[in-house]
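Every protein chain but one is kept in place in this view of the complex.
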Amino acid sequence: MVDVQEKLKAIGPYREEPDDDMLICRCEEVTKGEIRQAVHAGMFTMEEIRRYLRTGMGLCQGQTCGKLVKGIVARELKVSPLDIEPATSRVPMRPTEMKILARDGGACDE
Amino acid sequence: MERYDLIVIGAGPAGLSAAIEAAKNGARAAVFDENERPGGQLFKQIHKFFGSKEHKAKIRGFKIGNDLLKEAGEWGVKVVLNATVIGLYPEKEITVRIGEKILHYKGDSVLIATGASENMVTFEGWTKPGVIGAGAAQTMMNLHHIKPGNKVLMLGSGNVGLVVSYQLMQAGCKVVAVVDAAPRIGGYGVHAAKLARCGVPFYLSHTIVRAAGTEAVEGVTIAQVDESFRFVPETEKTFEVDTVCVAVGLSPMSQLLKQAGCRMKDTPGGLIPDCDEYGATSVPGIFAAGDVAGIEEASSAMIEGRISGAMIAGYLGYLEEKAAHTRVEELEKALESLRKGMFAPENRGKFMKKTEEGIDTSVSLLEHGFLADNEVEKYPGVIRKAGTHPVIECTQNIPCNPCQDACPKGCISIGSNITSLPVVDGTAECIGCGMCVASCSGQAIFLVEEKCEDGYGTVTLPYEFLPLPAAGQKGIALGRDGTRICEAEVVKVRSAQAFDHTSLLTMKVPSDMVMKARFFKAV
């Protein structure tokens, strides 16, 4: 388990950067600054960032921003992107309307 | 719920190949793909592939796609399109969205061949309409027959960036520059050289500062970067473009494998399944092949698919273990030869100072996209002699050898090591047939005749643009760097079925220009 308080102390306070306004998640319109601030709020894994900011939770399901978000979180935590815990993968893999999911009759639908 | 011996997810080169291989041995295979058309990215690949015969070298990607589909049909592989697999479970059950329904299928084995998605980089204005992925450009021009833009800047000098830039020019777009933050061109030198001689400038150690425009892209500004990829002040350069194309690598689309509980490995190239050499994941009966298991070329994806397909046939009991291994061994040899040379997976990103032959690599090629005139003659494909003869400007060790089979007179040899540089034998008689010129997927072979008439010689070059110049047409000859070097006149243009849409343009230039003139531009 990561000691969040210790880690936060180690990475120091959030400091504004000139490109903080850069959009990273195109679908949910989340900026680099928001992601950096989320890290300083204790969100260290892709799953936490996703739930906190909705990055990768939009229509495209993180197809475009996944790697970018990971890079930003890693840089902020001063670790390699390989050390960032990847997000969980769950059904449905592609955006699917609720009414269609609701019609899923399970294995015996035919 | 329907059951299959093998369920394949993704009807691209890897998935189709696996399904065919398993079906050949008697397995009932179904391939699901979310797209409207099968073939994955193959139908957007209009260039000739590299490799040797067994890798379908010198055949254009879309033709390989057609052949695969035909073969799949012949073996009774069921290909289900517009079918989005939204879930994969360890029990090898999948949920698929087809139309307004979610359907369940069960496989005794499942192969994931979902391919890759494009990486992106951010810069000011990167969300503006007009900034597109390289794949989008290929889709628009090669599938839907529309120009993605009129003036395009390409970010990324890997093979995708280089190949797509060339295809943009073939579609009639102007490519204003190829830009890469890396200090050296990432893709094959021959792909870069095709662009450079047409006058496309390369900006290495540069990246995009911003894409500007009120509604859509109207211009793009690039600047030099230092070793830490920080902008160097006062190096900005602005281009008027309507399109910025981004080709900065691919990442495996491996989420389904993770969902099914396969053990995963996080690598700098993305999250990939932890597979054995046959593509078997940690979940028995679930396999992965192609880009989803690690980014490579379509040629290797097809062989990987075949390997997994044979192993699956063995796993299902359709093929005896020994027979499966014999087949796999043969395929592995083909795969190994593709993974050799300067661009082999273990050499990715490395600066190779010398060729396998011990010749210095061309720094000019790596930094500017063209061989310097004074270094060309270092390479074994370049000789000078009286009469017509091939000049092969192939200077990097890549697994490719169609040129040696193309020459009916034995002028060209590569030998058994597929990555060796081609050697031109000056004693063999060249009949000027041009088969070698058309066979070279890298368009790096020219026929040169130093003296055909008083003070003049000829250069025959591969030409894949429209309009096709005609004999008698006057214009200018461009050097390897794309600058004008002299006046030129077209003396002959040959097109033949055997050349497969590569025309052979012969131009007359002053004798002292035959080793420099590498492109013809009508004026």
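Each chain carries a letter (A and B) given by its place in the written order, and its residues are counted from 1.
Keep this in mind: contacts are C-beta pairs under 8 Å (C-beta built on N, C-alpha and C of every residue); 3 or more make two chains touch, one makes a residue touch a chain.
As a working rule, contacts and distances are computed from a predicted model.
Novice: Write down which listed name, "2Fe-2S iron-sulfur cluster binding domain-containing protein", "histidine kinase", "cysteine desulfurase" or "Carbohydrate ABC transporter permease", is the UniProt protein name of the chain that is not shown.
Specialist: The record for the missing subunit names the protein "2Fe-2S iron-sulfur cluster binding domain-containing protein".
Novice: Check each of B:98, B:121, B:136 or B:212 against the chain that is not shown and name the one that touches it.
Specialist: Candidates B:98, B:121, B:136 or B:212; residue touching the omitted chain: B:136.
Novice: Which of these, B:78, B:128, B:265 or B:484, touches the one chain of the complex that we don't see?
Specialist: B:128
Novice: Among B:93, B:291 or B:464, which residue is in touch with the absent chain?
Specialist: B:464
Novice: Which residue numbers on chain A touch the omitted chain?
Specialist: Touching the missing chain: residues 23, 26-27, 29, 58-60, 63-64, 95.
Novice: Using the document's contact rule, name the residues of chain B that touch the chain not shown here.
Specialist: 34-36, 46, 60, 117-118, 127-133, 135-137, 139-142, 144-150, 170-172, 215-216, 464-466, 468, 501
Note that in this section only the chains that are shown with their structure count from here on.
Novice: Please tell me the distance, in whole Å, between the geometric centres of chain A and chain B computed from their C-alpha atoms.
Specialist: 32
Novice: Which chain A residues qualify as touching chain B in the complex?
Specialist: On the chain A side, the touching residues are 19, 22-24, 26, 32, 63-68, 81-82, 86, 88-94, 96, 100-101, 103-104, 106-110.
Novice: Flag every residue of chain B that touches chain A in the complex, lowest number first.
Specialist: 1-2, 34, 84-87, 93, 95, 97, 100-104, 106, 117, 119-120, 122, 124, 126-127, 251, 255-256, 258-259, 264, 266-268, 270-271
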